[in-house]
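Note that one protein chain is taken out, while the other chains of the complex remain in position.
This part shows subunit A:
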Amino acid sequence: MPFIPHTDEDIAAMLDTIGVDSIDALFDEIPAELRAQGLDGIPAGLSEMEVTQLLQARARSDGEPTCFIGAGAYDHHIPAAVWQITTRGEFYSAYTPYQAEASQGTLQVLYEFQSMMTALTGLDVSNASLYDGASALAEAVLMAVRSNRKVKHPRVLMPRTVHPFYRRTVASIVQHQGIELVEVDYDKRSGRTQIAHCEAVADQPFAALVVPQPNVFGVLEDVDALTDWAQARDALVIGVVNPVALALLSPPGDWGQAGADIACGEGQPLGMPLASGGPYLGFLCCKQAFIRQLPGRIAGKTEDLDGKVGYTLTLQAREQHIRRSKATSNICTNQGLLVTAATIHMAILGAEGLERVAAACHANTARLAQQLCEVPGVEPIFDAPAFHERALRLPAPTETVLAGLAEQDILGGFDLGHEYPELGSALLVCATEKRTDAEIAAYREALTSALVVAKAA
């Protein structure tokens, strides 16, 4: 009986104490006709050894391709210490720190995480995580609409340069809140959202403008101008940012004259493996003025009976377990273990380490793009500066080219054509600090041959 410690003597003694004859008798309040007969389709249990063999085979079968995909999830180096400490049972198997005195480890980690995120984003406060970057943006949109006291129209400007999966997630989550998401187009030459594109859809008041930095194409938006433009119209500004990029790029708190009001994004680049898309963590930071509209858990510093410093969950009147139907969000469980990993990761890397990672990603991607564009017919799509991703136009259908690359165990990038048909055969590539010169050269070779095959097809 896996994981059940009871001996026959235990069972007999326990049933005797309860005063029943069998375990089955404990289910006597369940109507007999409801009792399940069998569990079709569930195989018999396996030993740990057998499960290990099965899972090893499955993991191996997916190969070890070289990854040049970014598009919201990035293949960074993770110090060995990060997950060795994170998976200590005391972190791994603890619950939400409701009993603060028995959870000081987790609570202090949350407080340190919040401190680090405010340092990176330049904003006053941070929550203790949401599910992922996309759902964090949905919560940011809801929060902005609640927070904006000057503009009561639940309208939010959403540039097309925001990751399409993020836009879809936001649309799903807020669909019954009466919020109008207005698309903002982008400049086809630079890949940037320009003020003119915003003006074109701003004929009515709007509560917030979303500003991605870098945007989905890797391109750097003119965040200062966009922030000033939106705030001059009484709208709030929501930055969607990459935390590693923030080691080099202007933090949302510094954007424009007054700084962005809210910043959110995906914490995966801070020590989380790609892992097929999760678990990652969403972060959400804001100016002090909006803290009571900030959803999710927040750890705060306090004192115990002796005046000793300690940490506890605070402002819980925002949350569902207290406020129920009037809560800021329905979120309960967040991504605590990933917060632990991200905190240890940031502590080990430090600001200078993250800067070096960011610079290496930027330089590697620039080199990758340059080399791929030496292949005949391949060219950059946009001319504006980019961070660590580049959109390239291919002389053959992207899907076919990617399949050809995959056959050579290279994951060549993210197909932009599906979401941005106006770009033609478009591919988004990324080379993190982990990609070597040899791997970049191999990609170029593989692309050359894949294009030959694709054009012949």
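As a convention for this text, a contact is a pair of C-beta atoms (placed from the backbone, for glycine too) under 8 Å apart; a residue touches a chain by one contact, two chains touch by 3 or more; residues count from 1.
Just so we're on the same page, contacts and distances are computed from a predicted model.
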"Acyl carrier protein", "Peptide/nickel transport system permease protein", "Probable glycine dehydrogenase (decarboxylating) subunit 2" or "Glutaconate CoA-transferase" - which is the UniProt name of the missing chain: "Probable glycine dehydrogenase (decarboxylating) subunit 2"
Which of A:200, A:363 or A:441 contacts the chain that the document leaves out: A:363
Contact partner of the left-out chain, one of A:150, A:189 or A:323: A:323
Hidden-chain contact residue, picked from the options A:258, A:403 or A:442: A:403
Full-complex contact with the absent chain, from A:230, A:331, A:368 or A:392: A:331
